[in-house]
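Excluded from the complex is one protein chain; the other protein chains are retained at their positions.
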Amino acid sequence: MTGWCERQRNILDVALASLRRRRGKNLSLLVVYSLTVFLGASVMFYSAGLKREARLLLSAAPELVVQRLSAGRHDLIPVAYAEGIRTIRGVGTVAPRLWGYYYDAVYGANYTVQVPTLPPPAGEIVIGPGIARLRKVAAGDLLPFLSYRREDLLLQVREILPAESELVSTDLLLLAEADFRALFSFPSGVATDLTVTVRNPQEVATVARKIVERFPDTRPILREEMQATYAAVFDWRGGLLLVLFGVVLLAFIIFAWDKAAGLSAEERREIGILKGIGWETGDILTLKFWEGTSISLTAFLLGTLLAYVHVFLLQAPLLAATLKGWAVLYPDFRLVSRIDAFQLTVLFVLTVIPYTVATLVPSWRAATIDPDSVMRD
Amino acid sequence: MIRLVEVRKIFNAGRPNAHAALDGVTLTIRRSAVTVLKGPSGSGKTTLLSLIGCMARPTSGRIHLHGLDTDWLAPGEESLEITSLPERFLTGIRRRAFGFVFQQFHLVRGLSALDNVMLPALPTGASRAAIAARGMALLERFRVAGRAGNLVEHLSGGEAQRVAIARALINDPAVIIADEPTAHLDSRLSAEFMEIIATLRSEGRTVVIASHDPLVYAAPGVDAVVVVRDGRIGESGSGRTP
Partner (left out) sequence: MPLRRADIFGVLTASGLLLLLALVLRGSGPDPAEADRLTRLQRLVTEAQLTDLALLTEARYTRHPTQADHFAPFQDHPLALDHFPSGMFWSPRRPAP
């Protein structure tokens, strides 16, 4: 056992010395490789963090939202539908939901305007931290809005939602029903959609089916579907991961290719000498294994640790730029620092193992040359 | 003692360009003696050395090693027939029983002299400190200890030669095999090389050298000269034994 250990250490020494000898090439390889791991890990940590937030936060979302469709598009739903839905067996409460978008032409920003279950008094609003930041207002300030009748509507900021809620509330503008209707000239007797609670959570799908049967022009949206949407977006195969991982993998294939293409004449000569002076094929493979592993393991560690710093300590500036898109208002949130062994395993399998294999194959071919070849050149 | 019986080595066997580099060589190499293989270029000296040194296998014929380390020998057995051994054993024997000095020395560039000397011993699982101590002792013996930390590409020809000999000795082999060791040396260095060879013989080591350099085969301390011609052993005479 100590013999085995000593042998590995001795060979690792040679491997590191030989990496050091080709310092320039190996350093640049290490940089590119670490960067690849870094990008992959950043995307993975970031999307897993968002996926987790979405799952946990949306577990508090309405159980069932019922929209009305008109000519294939979302339309306002008559509040009278609520009575009909309430008579369906298993339905608990049905409440109209009033929400919409307000476009702030001065700032070019979209606000989500919504009447919560416990709205502020008329004339007052509760705003998300993003709006407060954009409009530079504090609690107590007055904010002017232009109603759909082209009338100025002055609403007083009662409260700013806490910074920790950015991820769900940054563009939120909560107000009283009267103000909502005044702002949008919203007709009475209709709502944006209805939220429905179901007595037995097991029956949500059944209730949804019955609603569509009773009101064929409606579309129910289950809470599970909301969660599934976000799970899909930040999933493995989801858009964000797919796009960024595609780039990462492409870069990876390029240098795996470079490696698999073969060893330099210098490296072959060395392998020949080692064989000649009594190294076995296995010793040479061990040497090449350590050369590959010390690069890939270092890149893996550097990449993941940097990604951790990037995503959780610096709030992922590189990825956030892509996510922000063209929006003027975007959440300034901090993900919970959390990585798990599964993510690391996947990263490891995706980055370290292919590289190691790619470097071992040509080495294996070179290592099986006849030892006497060193005597003839 | 190394005994070769009817050894043939055919390259590219079965193909149109098949070529018998060795054609029925029967030869005994004495223990603790210096044997020089002499012959024109292409006669098969290098091929013969590689067979003796367990680097390659003969196409037919047998090679017996006598009086080796007893590790590999079954009790009661006193010689080892190496042609039928699997590759792993062959490498093991090669590493422990043979030390090689190549024509171009074949030191690994980018490594220091000491690192080069240590290379053959590293996969044995001995501790690095022990190997380094042995390597330093050898470098001191050949008066190149001062260059231990230097990269081998910065060594002079004579220093490189001595480092190569030190490397061949690191595993304390019973047999030293050298292929054209003086081809790139001037006559003074060649003479120096043969002096070192003589000291190795006096330690009881067996030395086999392939060379057509008169400075080698005519040197004092050469016990036997074997003439190789067209893959066969010609007349063999003894050197000028002191």
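Some notes on this structure:
As written, the chain order gives the labels A and B, with residue 1 at the start of each chain.
Heads up, the rule we're going with is that a residue touches a chain if its C-beta (ideal position, glycine included) is under 8 Å from a C-beta of that chain, and two chains touch if they have at least 3 such contacts.
Nothing here was measured: the structure is a model prediction, and the numbers come from that model.
Across A:Ser28, A:Ser185 or A:Thr322, the single residue that touches the chain missing here is A:Thr322.
Across A:Ser28, A:Ser264 or A:Ser337, the residue that sits in touch with the chain not pictured is A:Ser337.
If you put the hidden chain back, the residue from A:Thr206, A:Ser294 or A:Ser373 that touches it is A:Ser294. The missing chain, though absent from the display, is touched by one residue of A:Ala80, A:Ala178, A:Ala232 or A:Leu314; that residue is A:Ala232.
Residues of chain A that touch the chain left out of view are 9-10, 12-13, 16-17, 20, 50, 53-54, 56-62, 65, 67, 69, 72-74, 95, 97, 101, 109-110, 112, 114, 116-118, 128, 130, 161-162, 164-172, 174, 193, 195, 205, 221-222, 224-226, 228-233, 238-240, 243, 294, 297-298, 301-302, 304-305, 308, 322-331, 336-341, 344.
The rule is short, and it goes like this: only the chains that are shown with their structure count from here on.
Against chain B, the residues of chain A that register as touching in their complex are 2-4, 6-7, 9-11, 13-14, 17-18, 21, 266, 270, 272-274, 276-281, 283, 286, 370-372, 374-377. Chain B meets chain A in the complex at residues 46, 49-50, 55-56, 87-88, 91-92, 94-95, 98, 100, 102-104, 106-111, 115, 119-120, 122-128, 131, 167, 171, 179.
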